[in-house]
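Excluded from the complex is one protein chain; the other protein chains are retained at their positions.
Which chain is which? They are A, B and C, in the order written, and residues in each are numbered from 1.
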Amino acid sequence: MSRLAVWKFASCDGCQLTLLDCEDELLSVAAQVDIAYFLEASSDRGAGPYDLSLVEGSITTPDDLERIKHVRRVSKHLVTIGACATAGGVQALRDLADVREFAAVVYARPDYIRTLDRSTPVSAHVPVDFELRGCPIDRGQLLEIIGAFLAGRRPVVPAHSVCVECKARGNPCVLAAHGTPCLGPVTQAGCGALCPAFNRGCFGCFGPMESPNAAALNARLRAAGMDDDELGRVYRTFNVTTFGSSSDA
Amino acid sequence: MTHKTIRVGGLTRVEGEGALLVRAHDGRITDLQLRIYEPPRFFEALLRGRAFTEPPDITARICGICPVAYQMSACQALESICGVTVEGTLRDLRLLLYYGEWIESHALHIYLLHAPDFLGYPGGVAMAADHRPLVERGLALKKAGNELVAAIGGRAIHPINVRLGGFYRAPVDLTPIAERLRHALDAALATVEWVSGFDFPDVEHDYRFLALQHPAEYAILSGDVAVSDGTFFPVTEWPYHVVEEQVPHSTALHARLDGLPGYLTGPLARYALNAPQLSPLALRAAADAGLGRVCRNPFRSIVVRAVEIVHACEEALRLIDRYTPPDQPALPVTARPGVGHGASEAPRGALYHRYRIDDVGLIAEADIVPPTAQNQARIEADLHALLQPRLDLPVPELTELCERAIRNHDPCISCSAHFLDLHLHHD
Amino acid sequence: MIPAPYRVRSRRPDRADTVTLTLEPVEGTCPPFLPGQFTMLYAPGVGEIPISISGRARSGGYVQTIRAVGAVSRALCRMRRGDIVGVRGPFGTSWDLAAAHGLDVVVAAGGLGLAPLRPVIRELEAHGVRYGRISLIAGTRTPATLMYPRELARWGRDFDVQVTVDHPDRAWKGPTGLITKLVGRIVFEPRRTYAFVCGPEVMMRATAEELLRRGVPAERIALSLERNMKCGIGRCGHCQLGPLFTCLDGPVLTYDRVSALMEVKQL
Partner (left out) sequence: MEQAVLTSLDPLIGALREHGYAVVGPTVRDGVIRFCELGSAADLPAGWTDEQAPGAYRLREGGEPVFGFAASPDSVKRFTHPPRSTLFRMRDGVPEAVPVEAPKVALLGVRACDLAGLAVQDRVFLGGRYPDEAYRARRAALFLIAVNCAVPGGTCFCASMNTGPRATSGFDLALTELTGPHRFLAESGSERGATLLEALPSRPATDADRQAARQVSETAEQRMGRHVELDGVKERLTERRESPVWNEIASRCLTCANCTMVCPTCFCATIEDGTDLADGSASRAERWDSCFTLEFTELGGAPVRSSGAARYRQWLTHKFSTWVDQFGTYGCVGCGRCITWCPTGIDITEELERLR
């Protein structure tokens, strides 16, 4: 039986919770896969090596820097899950600021806090076999990833825009029909175009799509009433650095 | 010699990362530290300079287990600055969303994290090998909660449909979810019966409870702050009463209430302060379970959680029954400078937010006090009281007991925006 | 779009990363195929890819040679005797052997390109009298990656067979470098020659251009094109090359129809 491990670094637990949220599939998955290491769900700590490690969270402390290398050593396949692990997460906003000043805002004795200047994705430190995007990840995509790695197939996780899913779902485009700013055209699909389905513009929580043309979209978003500050913020929330310089407003 | 050390490294079946270290000398505990090594994520700092509309989405990311709690406390704090109060159907929708999270979070804790302690399994999945129908019932209950959250919020984790003033889109028809909730209500009642039959260690602590209180309902979405010693104050006065301080061993801050450490927030507190306001079925279930008027045994918090699921299901059904879609999915909210406070009852206890908005609509200051930070000192006190008379037990047994005692409080370590491994040293 | 279940009747590893399978339908017999056609091979639960038919086994089954480059081809290469594979097809156009009757024949293969050409060579072997001079030139990365070495040695008794390698080892005595160099080493009368070319696109273009330069008419230079294919029946749209559906109008196409298209970058 293949052995699965779930690891957590700096994160909200939401992505690993997604596995427990597969209520209909959890027990059958557990019948197919030995969930050997998953602290959030079990006090059994099966020793490595593992066939598949799911890693949540970004690397923000010196200890974690060492721990992720350990995880890589004991894992045949390593898949990062979520915006924290694939892009540094919302906590990567520290990258744009002075982390000591950040610590001083929150803690009276920032000197007690051991932290790195930047919140970095796992791929910045060790080779990663697949990155599953989203803040949080999509449940269906998580099951697909586990299935694909076990079956030795290429995961069906398209890198095209949210717009493709949006149209497949039959949403009227909120950008064209209501002038609501939407990052769908530059954001990778995976959520099923959730926000537009709720009459809200996509805010990019799955990170950039395969060939984002933010410059072209920004012209449109400005016309829809977003100013440069807003543009700067909207790209730098849950995937702070990955939309890249093209997101510079 | 009589030095003894207990270490529990990497607490399991809690959300987030923590450890416990206990040192004892000559049969006396000399040091007890619940350590939270969840890496600090500096939410309060990174919120500064963001638009006043953003905290509901950003603070949701503090915790994937109870994002709705963050969204609700944030919305209310910010709305109060802008002079907006969300009432009527929109408030009902917020409550529904919140009940969904309660059902989901409590079911997760009871079935997958806590019950395995009583039945002797390492986790819910392992427990399913012998008790499959039970675990399936728990998962179905959890799913009902998640579906309620998704029906209103768009998805179970980090809902996307919440905004200041209400929602981006109001659901048209909630009757399909009602069907599921009726089954969930039965499952919740069965859960109370099941967990009330567990074998509980005979432990009681003299807790000082803190919970929100609302004149018209078992407080969850909003209320004033009530303390079991009779103190009562509006949320706006929170900063005068609750002061957070930093302890070296943890990235979580410890909170003191009116100068004293170690108060408790969460299900036991809510039950102690507000039980009469529980829904009829929940009240009856509590009575049948023999909870009494006040429950001071932390191990029995699992029963209170189950009762709260009953309440959440019953109330949610009532709200769905009277639901008709609102004319507008949200009230307009325009930024204005000022300071605002918001608090709500996360599944783990009171969650307080305070924001200051500057004159261009950006966040100038943010302060977040999550339940686990408030409870940390009290959990340490629980452990102290529990361990002191039992120090002679073998370390593996002690370790297990400690883990259980911690899990009683369902500490959500990710939540410690600013927040927890057992290391027990008998030196 | 529903594959028929076939069973792996035999499996022969050719090289480190290449395997030749013989496939037979679980029920009935293999539909007829023409040399150059392909099937869509499905590794259950993993995916489906186009693979040329490189011959018919004595038992009647399809002989198909697969190189493990990605998930599906790896899964197919791992198949054992008795395993189930899904098969759709055969699809696509074929090598027009009749058009080569009475003409000199040049068969040019780059790497795995030898696989789709194998049925052509078998026909030339069987009915050599129908054709003029027959030459087979092949390029490969290293001597170890040469396809069908035993058959090549046999074919060498009937035709002029020449092989060049990109990276020779110590033992290699033959030519090195581009396959286009071999065009100058074989004997054919350009105006009365038919060429069958298969390999990587750059190799095919270079070979076709060289043949053209020597006077082989473009309509007598046949290539087998490769494009992304999901359906094999002109419906998914992926394999379009200008006006062509590579799966329906190809994969075998003569150079007069595709040279202009192949020149355009990213068409």
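Just so it is clear, a contact is a pair of C-beta atoms (placed from the backbone, for glycine too) under 8 Å apart; a residue touches a chain by one contact, two chains touch by 3 or more.
Quick caveat: nothing in here was measured; it's all calculated off a predicted structure.
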**Message:** Going by the stated contact criterion, tell me the shown chains that border the hidden chain.
**Reply:** A, C
**Listed residues A:G57, A:P136 or A:P185, member touching the removed chain** = A:P185
**Prompt:** Which is it among C:R12, C:H127 or C:H238 that touches the chain not included here?
**Reply:** C:H238
**Item:** Chain not shown, touching residues in chain A
**Value:** 25, 28-29, 32, 143-144, 146-148, 150-151, 153, 156, 158-161, 163-164, 167-173, 175-179, 182, 184-186, 199, 209-211, 213, 215-217, 219-220
**Request:** May I ask you to list the residues on chain C that touch the chain which is not drawn?
**Result:** 1-5, 26, 42, 44-48, 69-70, 84, 86, 226-228, 230-231, 233-238, 240, 242-243, 245, 248, 264-267
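The working rule: only the chains that are shown with their structure count from here on.
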**Asked** Which whole number of Å gives the spacing of the CA centres of chain A and chain B?
**Response** 25
**Asked** Out of chain A, which residues touch more than one other chain, so two or more?
**Response** none
**Asked** Using the touch rule from the top of the page, what residues of chain C touch 2 or more other chains?
**Response** none
**Item:** chain C to chain A touching residues, read off their complex
**Value:** 45-47, 70-72, 74-75
**Prompt:** Of all residues in chain B, which touch chain A in the complex?
**Reply:** 10-17, 37-46, 48, 50-51, 54, 57-58, 61-65, 67, 108, 112-113, 122-126, 128, 132, 135-136, 139-140, 142-143, 146, 154-158, 160-161, 163, 167-169, 245-246, 248, 251, 253, 329, 403, 412, 414, 417-418
**Message:** For the complex, give me every residue of chain A touching chain C.
**Reply:** 151-154
